[in-house]
Each structure stands twice: as C-alpha cells, then as structure tokens.
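Apart from one protein chain that is not included, each protein chain of the complex appears where it belongs.
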Amino acid sequence: MKTNPGRFFEDYRLGETIRHAVPRTLSGGERALYHALYPQRHAIHSSDDFAEACGLPRGVLDDLLVFHTVFGKTVPDVSLNAVANLGYAEGRWLRPVVTGETLTATSEVIGLKENSNGTTGVVWVRTTGRAGEGDPVLEYVRWVMVRKRDPGAPAPEPTVPTLSPMVSADRLIVPGGLDFTGYDFALAGEPHRWGDYDVGETIDHVDRVTVEDAEHMLATRLWQNTAKVHFDATHRDDGRRLIYGGHVISLARALSFNGLANAQILVALNGGAHVSPLFAGDTVCAWSEVLEKAETAAPGVGAVRLRLVAHKPEAPAGQLRTEGGKYLPGVLLDLDYWALMPV
Amino acid sequence: MKTNPGRFFEDYRLGETIRHAVPRTLSGGERALYHALYPQRHAIHSSDDFAEACGLPRGVLDDLLVFHTVFGKTVPDVSLNAVANLGYAEGRWLRPVVTGETLTATSEVIGLKENSNGTTGVVWVRTTGRAGEGDPVLEYVRWVMVRKRDPGAPAPEPTVPTLSPMVSADRLIVPGGLDFTGYDFALAGEPHRWGDYDVGETIDHVDRVTVEDAEHMLATRLWQNTAKVHFDATHRDDGRRLIYGGHVISLARALSFNGLANAQILVALNGGAHVSPLFAGDTVCAWSEVLEKAETAAPGVGAVRLRLVAHKPEAPAGQLRTEGGKYLPGVLLDLDYWALMPV
Partner (left out) sequence: MKTNPGRFFEDYRLGETIRHAVPRTLSGGERALYHALYPQRHAIHSSDDFAEACGLPRGVLDDLLVFHTVFGKTVPDVSLNAVANLGYAEGRWLRPVVTGETLTATSEVIGLKENSNGTTGVVWVRTTGRAGEGDPVLEYVRWVMVRKRDPGAPAPEPTVPTLSPMVSADRLIVPGGLDFTGYDFALAGEPHRWGDYDVGETIDHVDRVTVEDAEHMLATRLWQNTAKVHFDATHRDDGRRLIYGGHVISLARALSFNGLANAQILVALNGGAHVSPLFAGDTVCAWSEVLEKAETAAPGVGAVRLRLVAHKPEAPAGQLRTEGGKYLPGVLLDLDYWALMPV
C-alpha cells in the first residue's frame, strides 16, 4: 500500500525520534493569511517597524503561526489515528521566526501506556520545531490517545513521563535583543502595562466571531494538517467537519487583543485542554485570567502567565467549571501560557 | 476595564488628533489576498513589469487596499459606537504605496454636532495615512453618527466643517514619474482611452459576484477592522453579519474593470454613500457614469471623474434614483472618485 495509514499505538517505540515531513518555507503570504484568518492585531507581528523598535528583526511571524506549522507536520505521524488530543506541556518558543525561514519538525516518543480496554493507548511525544534542520525554535510535549491496529498486540511496559505542571518563570526564553523601554503604547493599541495586571484578575474580551467552514479549512490546510475530520463532511455521521483545535487557539488569542494588546509575545505553553468541539456556524468568545507574574532580565520586559478560555455565548465569561468541577457547557478551550509585556 | 469600549460622542474634542493603532506592514501576501478576494485585474497592480513600464516602482499596491488598511485603523477610535457611516469627502491618494512599507494613521477631529434627539451626534474626522509615521500617502474626511454614552452630557458648540463637494482637478496628485505614453492597451485588457469616454456616458459592467460570509470576514480582518457587526452572527437580531461597506467598494471597483480597465489609478475620493446593507448570499453588480474629465501635466495621463454604483440585480444598471429622488431599491453604493487613464 502506497498511502499513509498513520501509525497505530503498537507502532511507537519509547525513545525513537520521528523526523516529520514536509519542510515549509514561510513568507509574507502566510503572515498575511494569518491576519485574514484571525482578528490578530498585536503590533510586533503586524508591523516590521514596531518589531524593529522593540529590538527584534523585521518580519517576525506570529508565535502561533509557528506553532501550527510545526504541529501540522506531526499530524501524519502522531495523530492520524488519534481518538483524542489529551494535552500539552512544557512548551517553549525558543527564538522568533522571520519570513523567509524554512521550518522542520521532529518528535521523540517519551511515554507509552496502553489503556485498560486494550484497544487504545496513550503516546507522549516531545516535538521540536527547527529552522532548517538546525536551530530549535519551538519545543512542546503533546500526548494523544491512539488506536491499536491489532487489539491482540502486546502492551508495552507503561512509561508515563514526569511533566512540569507549568514552565517556571526562570526557564522562559526572552528573544535576544528584546527591549520594551521605548514601547509605544498608543501604536500598540492599549495603555495597560505589566504593572496594571493583578494576579486573579479576569478580562472578558468582549468581541466575538462566528466561524465558517471555508475559513477553518483554509487555515488547517495552510498548516498542512492532514487530519481527515477537518476537511471531509462524509467522515462523521452528522456531516459536520470538526474544526482543528489550533484554529480555536488562534481565534481566542486574537480576540484577547481587546484587553491584552500588550501581551505581545508568547514564550511558553504550560498546558491546554480542548474541552469541546467547534463547528461552522458557532460563535466564539474569549476571556482571560491572570495566573502569575514574573520579572525578566530584559529591559522593560515583564512576563505574565495567563489562562485563555474560548467559549460559546452560552457559557458566561469568567466562569470555567461547575460546582462539581466539570467544565461548563459551551467552554471550548482552556489554555495556560506565558506572554511578554512592557512593564 | 481593560477592553476598549470605543469612544462615545462626548469623548471627542474639536481639534484633537488621534494616533491610531496598529501599524501594519504590507507585503506580497496582502496583495495576493486582494486579488483573491476581489476580481481585480487592473494591470499596474497586477504586474510589476507593467507598473515599471508606466514609470512606477515595482510592487505598487492597489489604492483601495491602502484605503482599507488606513480606514481599518480608525475603526476602534472612530466608529466602534457608530450608528451610521454618513459620508466621505476630500479624499486624495498622495503617492503609491509599495510592498514592504508600513502604514500608520492619524485622525483630526474637524467637526462635532449633537443631534436634536440628544442621544447621538455627528463627528467629522480628517484621517491621514502615512508610510511609517512620516510621509503621508492618503487623506480623507469621514463623518459618522456616534452614540452618546450619557444622554445628559452637555452638547458641544456645533461645528460643521465646510467640505468641497468634490476634489477639483487641479488638486489631483499624479504619482511622480507616471508616464502613459508607452501604455500597452493589449496587455491592459481594453483599447478604450481617455478620449473615448464622454461625460454623461454610462457603462454597465455586466459581471456579477455572489458574496459569502467567509470572504467578507477574511477581507475585513485583513484590514484589521474590528467592528463587531461584521463578524458576530449573534450581534444582530436577524443573525446576519453586515458586510463592511469597503468590501462593497472593492467589489464594485473590481467589477468595473470590464469597461474601465484603463482607469488604472485612483487619485481622489470625492464622496460616497453606503445606500443599503449587503449580506452573504446577495449578488453584486456595478455600473459607472462619467462625470467629468480633466487633463494632467503628466505625459499621456488624463483624469476622469466617475460615479461608481454597486447594486443588486433588482436595481437596473444605469438608474440611480426614483422620480422622487430617493435611491432605487437594490442600490448598495454610490461612489464618486477620480482615476487616471492613458489619453
């Protein structure tokens, strides 16, 4: 058989490194499409002049554009037969990526555990995105539940990796040269600086966007994500195409501009849950909670740890779970990340 | 509150200048998207070779792409709480913008007048788009009806600016170096030159396009226009998303290629009315009327003042108003602009 059936649970070996296809060169085209697909306005990724004034190179690409590009490469090898995308941990952006660079990705299998039902198992991979095949630009751990091809295949020795519940502030990597001492708050769109945010504060981002099938398919193809469920209306019984979870992340992040316009750069992905599925015709809202703050050694640069929640209008902004601890109906995404802001 | 509630009528002061967020670098990506979103074929913006042969730099961006980019920046400060976009005047493109340039925008408040109902007022702003924060590339006056936050707030001294009904021909700015003496009519797509158009002549542009929600949202996001009504299907009672008026302008302008292929460059926006709303599923047609002609000092370059009307099929091409002087049902847009053509 010439086509890729995807890997099944018994095809993974602990410690192996998978070199993913296909390398991808990113240009002003991908950058423009990112701005057309998401209501993104953060100034560093919108303006080369603004980036340069902050000590960064011209043509810096949005951090989530880099994430989706790397993630997309892993799909044919990691999640083509996945039942569920279970979580993220220990994600760090290691340096900015600029237009003209070519990205590749590898994943190391760091955990394997068969489920008690004998038909599925959990696979943990640590993925690294690189410029060319050299310089690492992004790393993160993802774990997925994957089907077994043969329920009779023997279970591997269970290995569950020990993962940090979050990236600690001292492990954040601030882009070289970043300097927010001359930061232009008017051009950036909001006056709120790092010092204005309090731990525990929540922000309802107010804006909403109703999504269309054409939009999420354009985006998901752009990241060369091949999961059939996003593109093929004959795949599910209900004839609907499941929207790529990363599309929800980028929608929510872009909506969060309204209230977090100065949270310019993502530096860590502490964790995240795709709580419920999104389909075309649904409307997405977002709110954030300030979880933690930290100083950095870079001039004028502070770090803020944020919870970003995407939800449908039926879930109230600022509320996440029922009294019983379950996510409220309508919650789509619960994401935990670190961003850099002017102090 | 960290999110932007937008300005209300009582928040504007006569003479103040608002510096808008967010600067935006335009590349071949935005240019390609413009050609995907609109059936645009004017040769100067399609071909760097053609532009160069006309004495222009390579990578010249469509004039309306520049307009939308500048306009989008003003929305969070000018029209987030607008009830209606009332008009444009004294618009001029001051020089071509090329790929790689970064645009910013400022607006000066030049008029304020509270309405007699005491709940809204009209705000006039003169907006200037610039390359970086220096060289002006576009200027225009826009006035909008804006809600008051507090109906009890005192009315300002009414100031209604005196605006020219049109930009006079002697005030048009022809791009430096423009030379149409070697103009290639075959490559441009039509043989009709400036001398072939008569004042009073109307042209039915024949082509039509049916619009989709995904398309106008991609466009409106690309211009970083944040008005909720374009994106959020829960915003209006009827569940429809109102299409950005500028999307209609670009659709009509692109349709006008068929009959006005040589009206290459926009140099002035004399006025315009968004007559009725457009929604996904509607079909847009366009016709033009030649209003005025003028010579220019540039070699081989003439100016033509045109009325561009976008309409739905129910309104007949070439007809604008009822006998009573009202716009005919189905008319969407009535725009008055100057363009440059080969003589």
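Order as written gives the chain letters A and B; numbering starts at 1 within each chain.
Operating definition for what follows: a contact is a pair of C-beta atoms (placed from the backbone, for glycine too) under 8 Å apart; a residue touches a chain by one contact, two chains touch by 3 or more.
Keep in mind the model is a prediction, meaning the values are calculated, not measured.
Screening B:Gly28, B:Pro57, B:Gly87 or B:Pro277 for touch with the missing chain picks out B:Gly28. Within the whole complex, the absent chain has one touching residue among B:Thr119, B:Thr181 or B:Thr283, and that is B:Thr283.
In the full complex, chain B touches the omitted chain through residues 27-33, 35-43, 46-50, 58, 99, 186-190, 192, 196, 203-210, 212-215, 258-261, 281, 283, 313. The chain not shown here touches chain A at positions 2-4, 19, 21-25, 27-30, 32-33, 76, 99, 102, 104, 132, 212-215, 217-219, 221-222, 224, 226, 228, 231-235, 241.
Please note the rule applied: only the chains that are shown with their structure count from here on.
If you average the Cα atoms of chain A and of chain B, the two centres end up 36 Å apart.
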